[in-house]
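All protein chains but one are shown in place.
This part shows subunit A:
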Amino acid sequence: MAAEMEPPPLGDAGQTDFREIEDGEGFFVSTVTILESPEPSSPDPPSMPAEGISTNGPKQEDISLDDDPEDLFAEATEEVSLDSPEREPILSDGPSPAITPVTPTAMLTPRMGLGTAEMFERSLDELEEDESGDTFDMHIAVSDPEKVGTFNTTSMTIFSKNETTVRRRFSDFLGLHSKLASRYLHIGYIVPPAPEKSIVGMTKVKVGKEDLSSAEFVEKRRSALERYLMRTVKHPILLKDPDVMMFLESSELPRAVSTQALSGAGILRMVNKAADAVNKMTIKMNESDAWFEEKHQQFENLDLQLRKLHASVECLVCHRKELSVNTASFAKSAAMLGNSEDHTALSRALSQLAEVEEKIDQLHQDQAYADFYLFSELLGDYVRLITAVKGVFDHRMKTWSKWQDTQLLLQKKREAESKLQFANKPDKLQQAQDEIKELEGKVQQGEKDFELISKTIRKEVSRFEKERVKDFKVVIIKYLESLVQTQQQVQHIWVWIPIGSVVGE
């Protein structure tokens, strides 16, 4: 009889299927998170089941949520998002706490209604220190409240606890990013961008629409947040930032206040962005460093290509979903045809064909899922990351421009001063000379700033590229493995005709 095979969910949730995270391994967690066993020496495959802390939300089954009877969602619908590539998420925290109902998809119990305040819970596991000594590996899983990771003892010095679980709202993530961006972007650090808000998705979830698309949205967001956090903590400088530490550790966070969309601060941000865009066009920099010229061009190209690829992969996801739907519909039709067929053996064969096609449809769905979460989301992340990289290059330009402007100003003041020399106005002369001294200091500072940001960017780009290579390598292989799995299943499923006997005779 037909092999009754359930295609195993990609990256099983709730099952004991683990993979090792090698030292310094890519963090893009698309499978079960590793929960380390208590030995600090080597990352053995953990002995206990990863309790659903995985990105494969839709397959999780045994998660329950806490109820919060207050109605809390004011993640306002007045989200305003600019289309500029350097978009920083514009947050709208309404007057009441903004809560994101977040549930792993399979889990839309009746309790996930309008009133629930699902929040993200994160458990923080720390892996052992890297041999190089100054970096360490951290593993973060974003999951549902009930699931908690195991302890891991390390010789971690920075954090007081070895394992933390905290609850965070979506707006908290956005707030964190906003702080980091304002602190680090302008001096050349590539701050990973946070996931974007989506009005449509959120509205659906809020309205309590417990259908597949809102469930998918929730899972998509959960996965994105996890990747965002992992990227952030992988950055050696960002990890040491007090806000990051607070985010990871403290039980309560002050509300991200300055992130309202249509607030004064929000409008100001928009205006500043517009001004920036104009300025960028007018700055003509004398690039003395060929490296920057080259890299800038490289990233421009990479940006274009990645966007194109992302679009193609999104198309693929869409088509595969379509294929799945059409296969399911054909399966139903074949079943009905089988019922109608009066020749017994043929009728049976048609019914079996219907069953086979149903299984194939499930396979297509699973594959579309992998297409999306492995391939498409990686590309989307990198498109956004490259935007951040380009932003950092722009900041360097601005720094240079500021320095040059200060120099020009100094020159003007010097000319003015020399004129004043012959004008016999000792007060004004003194003033001018004071100003010149100040400006000279500023010019020096400007030059230092420029050199510093250039140096930082070089380091950052090199780190970024390393990460990029790692990321892509890992994901490519994972994706290929998902394809292999699918094809394996296809083979098994189509062995449905027991030799000889289907249509008798």
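Heads up, the rule we're going with is that a residue touches a chain if its C-beta (ideal position, glycine included) is under 8 Å from a C-beta of that chain, and two chains touch if they have at least 3 such contacts; residues count from 1.
The rule we apply is simple: contacts and distances are computed from a predicted model.
Going by its UniProt record, the hidden chain of the complex is named "Sorting nexin" among "Immediate early response 5", "Regulator of G protein signaling 9b", "Sorting nexin" or "Integrator complex subunit 9".
Shown as candidates are A:315, A:408, A:423 or A:452; the residue that touches the absent chain is A:315.
Between the chain not shown and the residues A:250, A:333 or A:444, the one that touches is A:333.
Interface note for the absent chain: among A:341, A:417 or A:440, the touching residue is A:341. Mapped onto subunit A, contacts with the missing chain fall at residues 298, 301-302, 305-306, 308-309, 312-313, 315-316, 319-320, 322-323, 326-327, 329-330, 333-334, 336-337, 340-343, 345-346, 349-350, 353, 465, 468-469, 472-473, 476-477, 480-481, 483-484, 487-488, 490-491, 494-497, 502-503, 505.
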